[in-house]
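First, the structure itself, so that you have it in front of you.
Other chains of the complex are left out, but the ones given are in their true place.
Labels run A and B following the written order; every chain starts at residue 1.
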């Protein structure tokens, strides 16, 4: 079995990062590969970025499927291109949002997301409504650090703890979802800090949730419904310069 | 005052079509222009097409704003790129979905959409949920004709009447919204046919609703909220070949 992670942003550094994070969650008997987009954006933190990053993500998903992958993880909490990819390939495709939020719903009553910047909060809320999950997911908070600024892990963890603690104390959240795949690696430590400062509250890492979800779907032998994700009719489609 | 319509699909024929449809709805004292995408897809009838058509739409929106337009209509019922465009430009930007559905909500209790193909039904339903309007918009039906097949107006009108009639008779809809900007020109006649075969039910054309919405917002002196649509931070963003 082989899984593919798509690094949806520019920069060799991020390719390596996604490789490291993915490796941390994939079992030893499963092969994996990381494919990076050939063009697009440096980081995804607006609807504008989501639009620009999606076409090259789809190119990578299609290439991975053509090469026989068994499942694809688009490494971004905004799930960019995920619905479109499900129309085009037969293997399961997930981003970070859906697997982590659905997993969280089984662990406590209210799910709280802590993400990077105010810019993406309306999009995350819209995504929660689009998935019909607003009744259970009332809280979206931010650490107010851009994706490319998540390098200071100590600062990030402190702010994550502040926001997650505040969400739990304000009775907004019983489970915390990290709202950016760039926060990978922080879930376990945040979970420990929360347990130290109050009752145990589970924390979900979107990369871990996504990889686990693909393994879960593979074992169940299921993939995208073809009454929701119909294969797109053939037609002329061009790129700049074509 | 000057408004811009974006033709989001390939082909000089469609550029002319959008020019004609737009002209039919714009008052004589308002200038207008149509800008066509330079690359992308031949028609938009899947999530996949929506992803591919959005980047060139954004290029045209930004260019129109730079040239001093007063409002932009992206001529597609899927509102592709609209949220992203609102982040990038100060003038109002609308697609076909939001203005027609919101207008319809003031005319009757339940809004029914009649669109082209089953492929786009899940996306339209997801959009209805995303906008928090599911309680009032329970019905999405199809004429089962692809966008490029809408050339036979007589066949299209007959199927529109069948589906709209069925939605009204089944108590699913009190107002009909045409779910594709390629159906422009059919609203008035469909409204007449429905009145002839039962009680009067208003029919909304997405192009007319969108142009009217832009005029409405302009007169009110309002544009997109900057707490929902925050300007995207500067960063490296590339296109294929860059």
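Basically, contacts are C-beta pairs under 8 Å (C-beta built on N, C-alpha and C of every residue); 3 or more make two chains touch, one makes a residue touch a chain.
As the structure is a computational prediction, the values presented were derived from the model and not from experiment.
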Identical copies making up the whole complex, of which 2 are given, total 6
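By our rule, only the chains that are shown with their structure count from here on.
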For subunit A versus subunit B, what separation do you get between their C-alpha means, in angstrom?
30
Touching residues of subunit A toward subunit B in the complex: what are they?
10, 38-43, 45-52, 54-56, 58, 81, 83-84, 86-88, 117-119, 122-123, 126-127, 129-132, 134, 146, 148, 227-230, 232-233, 235-242
